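The following block contains the structure, expressed as structure tokens.
Every protein chain except one is present and positioned as in the full complex.
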Amino acid sequence: MSGRAEVTEKPVRADAPGRGRALARIAAGRRRWIVAAALLAVACSLPFQLVPFRVFQFTMVLVYAVALLGLNLLVGHAGQISLGHGAFFAVGAYGTAIMLDRWDVPHVLTLPAAAATAFALGLALGLPAMRLRGLYLALVTLAIAIFLVPLLKRFESVTGGSMGLTLGKPAPPAWTGLAEDQWLYFLALAVAVAAFLLARGLLHSRVGRALHAVRDNEAAAEVMGVRLSFYKTLAFAWSAMFAGAAGSVYTWVIGFVSPDSFAVTLSITLLAGIVVGGLGSFSGPLLGGLFVMFVPGISQDVNDAAPGVIFGLLIITVMYVAPTGLAGLAGRVARSTKKILRKE
Amino acid sequence: MSGDAFLAVEGLHAGYGDARVLHGVDLTVGRGEICAILGPNGAGKTTLLRALSGMIRVRGDVRLDGTGLARRSPDALARQGVAHVPEGRGTFMPLTVEENLRLGAFVRRGRGAVGADLDRVCAYFPVLRTRLKQVAGSLSGGEQQMLAIGRALMLRPRLLLLDEPSLGLAPLVTEELFRIVRAVNEEERTTVVVVEQNAHLALGVAQQAHVLESGRIVLSGSAERIRADEQVARSYLGYRV
Amino acid sequence: MVGFLQQVVEGLGAGAIYASLALALVLIYQFTGIVNFAQGELAMFSAYIAWQFTAAGLPFWPALVLTLAVSFAGGMLIERVVIRPVEGAPELTVVIVTVGLFIFVNAAAGWIWSFLIKDFPNPFPGGALEAGGLSVGYSTLGVMAVVAVVMGLLYLLFQRTKVGLGMRAVAANPTSARLVGIRVGWTLALGWGLAATVGAVSGVLVAPLLFLEPNMMGGVLIYAFAAATLGGFDSPGGAVVGGLVVGVAETLAGAYVDVIGSDLKVGVPLIIILCILLLRPQGLFGRAAVERA
Amino acid sequence: MLEVHGLTVRFGGITALDGVGFSVRRGEMTGLIGPNGAGKTTLFNCLTRRYDADAGTVRYEGKDLLAVPPHAIAAAGIARTFQNLGLFPHMSVRDNVLVGAHHRGGAGFLTASLRLPRVRREEARLRAEADGVLDRLALTRVADHPATGLPFGTLKRVELARALVGRPELLLLDEPVNGLNSAEVGEFAGTLRAIREEFDVTMVVVEHHMGFVMGTCDRVVCLNFGRKIAEGPPAEVQRDPEVMRAYLGTTG
Partner (left out) sequence: GREETGGGATTAAGQCQGQQTTGITDTSIKLGGIYPLSGPASAYGDIPKGIKAYFDYVNAEKNGIGGRKVEFVVRDDGYQPPKAVEEARRLVEQEQVFALFQTLGTPSTTATWDYANQRKVPQVFVATGASKWGTDTAHPWTIGWQPNYVSEARVYAQYLKQERPEAKVAVLYQNDDFGKDLFGGFKRAIDGSGVTVVAEQSYEVSDPSVDPQMRNLAESGADVFLNITTPRFGSQALAADAKNTGWNPLHIVNNVAASITVLRPVGFENVQGIVSATYYKDPNDPQWKNDPEMVLYYEKMKQYVPEADPTVPYHTFGWAVASSFHKAMEAAKCPTREGLRDSVRALGGVQVGMLLPGVTMTTGADDGFPIESMQLMEFKGERWELFGDVIDTRKEFGPLTD
């Protein structure tokens, strides 16, 4: 955020420069709100500008962004690697599907219920899992994601087995005058904005700092009074909750769930998405969502004989150009243009 | 002096990313000399040593025994006989003490000589001998500092760069340390550049000294002259040990 | 009882396969501190290279030697070209680069050689050793022997050689490693080369048993991860023991525990790993990181 | 305020602390000295529950400190700095300091994510306090700088600020003047004395800088090989022959 702060430092009194900086911070804060409002305005106008198919694509971007927001909380902010977040996404998606399929629960209610289920599961798995460190945690979560697929197939009467479940989509209320795609888009947007605000509140607080502290130096964090197990487990559960909410919206949008939709690749894609987007940054999840959504298509346009060759290369290239993710790259670009502009 | 300059630094600029730290440092150290660098917190002393051992990119000219060194990588410099005891000690935490020491001699050949040097270092710092098989990360701060110095000596360096070598050492060991530095310097004609806050001891062994402030050398001279400087006395020699 | 023992033997056979790839994973982890998701695909690619040599008429053993050499060079090249640019970047960045590599290599293999199963020669005779009612296939024995040899060599490399010491130093602290004169870049490349070679051995062992096609190693990689996790990511011996335990546990559970059945048997290694890691978070044979405030 | 009795800590074959006992009175500044590897840091680690004691008791304000879980140490009023720095490198200096006030806040996941007014008020209060401490330690100019890339001496000060903002009653400082030149040591000693008055805090300081120890401490405890070999007023300990032999050498 402040890569250019004064580094040659001598003991000084805090005086004018300190105050000036505070003012600048307030100004920057206001600027950020303006940017956010503009962004939201653009987001709201999108479905009226684009063909339905594009609207659908952006709806999915938002779905992924919500899941990545959760993963970012865990990986980017709390420093715990999960290779199994597809599992929580699946729990949210299947939870919603089952509620719709068996009990005809109204769509809106399925979201909190699915998120709560994912949260509870995250908590239950987080308790033992959080004793593990780094790589070991990552691989145990990976195993969970792998195990989920046959598990979903096993309980066929509930989950529809390998054939999956087909569900109805939420219909736009007549007063809105929106088409189904547009309505779904706005639902996803609402969820994404809510998730974003929640995550923001969380991170700009004592809790967020505690998570960062755990990420940066566990021993020191504990001495400062941060209860490691509590924060790690809850970060896991919250992150699972976001993934679950994303899964729920996914089911609304796609109207179909099957075990093969939630194979390990999804978990790995999510992790790749957030790392490519930018760990620990606010725009990371959105950029990651865009990457996950659009880059495979681009890869195919380049080489339709083996799109994987291009997709793999693109991942490598992005990491090469932007080792801290697209968000970091965007920040760098913004900074250097600002500098150039100032020099003129 | 510069006739037999073993290390010659001219117009050295260095920094981190956008932050410039050194603004044109000139420095020569004669062969087999000990040179002390003093300076306040944040002056760029560590940065200077990092620049000399190739850890950061620099602009300017650095010559060791006549050959240009600027822009060489640290490993190439190590092969040229430059050993650096870095700020923060750079311990190989998961490795044992013995492995840490042997790594110091990584670029040397000849098992026998290395084994003898291992003994020598253990004689300098007897604690290390009792800890040879212990994981280095579990050593106390001071023990790790000794390990770092021992590791650097294992190279039998031509140029030894010491960044606050007495950091965290007990007074007794600190004194011993400077005796060792002098001994190594005398026996092997090792040239030494030492950044040290314990100015008394540093100036005690050094032939020449420089004061670095805000990335520039503001005062240079023989150790005695520097010691006699009033400003230096106030800043660096106030608290007597 | 014989049936049970036979299942154990078969489990060991499967476990040896997992162990063979786990060794390569452990090798890379040892001195770069990252998990290489592409390891299985690189092994598969090596197997294709071996296949290509034999298809061109080379006898198996010369083809193998050539393959190992090519794989070694390829591994080093990958480090130089693909990993080097992100050296020093956050660990996860490097991990995701290996994910990209995974996708790339898999697709490339399909593109070059198609997805048809290739006819891969088996270096070991077909029959089985019969003793006391048990039968152990010669290929199983062969795989186990090779894995044991590779494990021993790796142990010697890590613990007894200067190169191994240098590698561990690079993993522990690259900055200091450079300061003591280790060519970090080349050491990393060497490590990747070695891991690719070990992976190639794995691929060549696995190909005749699982049948060579681009997705051959996907499942093996998962179990190799499990093996390495169980054994401790920094111990070659652990990787082998981990592989064997996973193989046996999975086989027995699939065979004897009806509720688990063959569909849920993947869960068995998971549960074992969880239980063991809860007791020993660094894996069975892993070294706990010393932590000092 | 603090009573240590027969404290013993072993690591495999090494006995880092061997039946150490001493006490610290409220408001006092105690120096802890001893050769490298004597067990000083280990003692701090015991007091902050990073290490488990193999034997012995520690009573703090009459409570059994060894029964307090590690994360509750801060709330019990104990704060520390680390010998080799224990900062959070990716966080700004200000955020580092704010983590020090963690135990003084009450916001949880839910309340924080909803940004309840209560949380905002608490946040504003702690921020103001942190800024005050930063100012007090002349760190305002680097408050937004990440906690890496600052000079070692500055970082040591950041650690002190982080410890102080938790309003500790007992402050454990592990080699606080490391890497400072003597003028800076003098300045720092002054700051520390002022802080002691201002924050009404009891301190235990590990330091090898004898000038500093002699100048600031009320009492000094000397350890050697995990055992206490001397205790008393600084001047007395400094003259203790065993301390001189094991620790100070001749120039003491």
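When the chains are written out, they are named A, B, C and D in that same order, and each has its own residue count from 1.
We adopt the following convention: a contact is a pair of C-beta atoms (placed from the backbone, for glycine too) under 8 Å apart; a residue touches a chain by one contact, two chains touch by 3 or more.
Note that this is a predicted model, so its numbers are computed, not measured.
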Mind giving the shown chains that are in contact with the missing chain?
A, C
Out of A:97, A:132 or A:149, only one touches the absent chain, namely A:149
The one residue from A:258, A:281 or A:324 touching the chain left out of view is A:258
Which positions on chain C touch the chain that was left off?
3, 6-7, 10-11, 14, 17-18, 103, 107, 110, 114-120, 126, 137, 209-216, 218-220, 222-223, 250-251, 254-255, 261-263, 265-266
Residues in chain A touching the chain absent from view
51-53, 56-57, 60, 146, 149-150, 153, 161-164, 166, 250, 254-256, 258-261, 263-266, 296-297, 299-300, 304-308, 311
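Going forward, only the chains that are shown with their structure count from here on.
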Third chains touching both chain B and chain A
C, D
State, to the nearest whole Å, the distance from the C-alpha centre of chain A to the C-alpha centre of chain D.
39
I'd like the Å distance between the centres of chain C and chain D, where a centre is the mean of that chain's Cα atoms.
47
CA centroids of chain B and chain C: separation to the nearest Å works out as 43
Considering chain A alone, which of its residues make contact with at least two other chains?
7, 9, 219-220, 223
Chain C: positions in contact with at least two other chains:
291-293
For the complex, give me every residue of chain A touching chain D.
1-2, 5-7, 9, 11-14, 17-18, 21, 198-199, 201-202, 204-210, 212-213, 215-217, 219-228, 234, 238, 280
Interfacial residue positions of chain C with respect to chain B in the complex:
162, 165-166, 168-169, 172-173, 175-184, 287, 289-292
Would you mind writing out the residues of chain C in touch with chain A in their complex?
29, 35, 37, 82, 85-86, 89-90, 92-93, 95-97, 99-108, 110-111, 222, 225-226, 228-229, 233, 263-264, 266-267, 269-270, 273-274, 277-278, 281-283, 291, 293
